[in-house]
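For this view, one protein chain was removed and the others were kept in their places.
Here is chain A:
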Amino acid sequence: MDAVANHCRVGSDDRLRIRWPAPLPEGCRVALRHRASGETRPAPVAGDRRSLEVDVAGLATGTWEPVFEAGDGAVLPVPTDDPGFSLDELRAYSGLPREQAVRVVRTRKGHARLRVRAVAPHAEVAAVHPRDGEIRVDGWLAYAGPRPGETARLVAAAREGGGTVSGEARLDGTAFHGRLPVEAFAAAEPALWDLWLDVGDVHARLGTWLDDAPGKRGKLSYPRQVAAPGGREMAVRPYYTERDQLAVSCRPAGDDGT
């Protein structure tokens, strides 16, 4: 089977859609196979033999391979030329409340795979603006859905010592815009701060995970801002942790390696 799918995506409705430019051979069957358990689920091909659509909500977590099933029991992976990444689609997908997320990825060898994982709400960071005495953060609330009528706050929690700094945040649908005052960090003891978006009872960690560019730490850096509210110059700088969470470092100026 060398039919190459030209569309292979999971929509916000948790339905996997695969399309081929020409009809698949008569009798060709497609299934989804769970890598860890070997469980297979049929994915019936439509009457035109050029597409299929199957519900993938509730699949066991892990990797599922779409496969062609030959009559003799042999299975072959489904090749695709769909790169399987659309930031807009991922944003729309994560805009709904979910406990599990399913997406299609294309492997290096060009085969389609489904990645199913458990998710909790997080605040997906799209842009950070460290300037004018503030750290402004724009992004969207992922996997929690819109929270109309609920108030939002951006909260920084010192990794040690229990201090917090909070700043205003606005939620517009799932899009959020928040700001944290640099002076508030500088007035506290030197520390590393983890960031959260609090909306009602949702406590969402700030980070960037949906843009297919893991390992932000080595890929970009933010400038520092210096403030001296207590007469002591402190350098405040946003940074990404090794797990791609957004955090803030506050150290005495001249002590932060710049």
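In this section, a residue touches a chain if its C-beta (ideal position, glycine included) is under 8 Å from a C-beta of that chain, and two chains touch if they have at least 3 such contacts; residues count from 1.
As a working rule, contacts and distances are computed from a predicted model.
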Protein name (UniProt record) of the chain left out of view, among "Hydrogenase large subunit", "sn-glycerol-3-phosphate transport system permease protein UgpA", "Response regulator receiver domain-containing protein" or "Glycosyltransferase family 4 protein": "Glycosyltransferase family 4 protein"
Selected residue (touches chain absent from view) among A:Ala22, A:Ala57 or A:Leu220: A:Leu220
Option touching the unshown chain, where A:Pro25, A:Pro44 or A:Pro83 are the choices: A:Pro83
On chain A, residues whose C-beta touches the chain left out of the figure: 4, 6, 79-83, 85-89, 106-108, 110, 126-129, 212-213, 215-216, 218-223
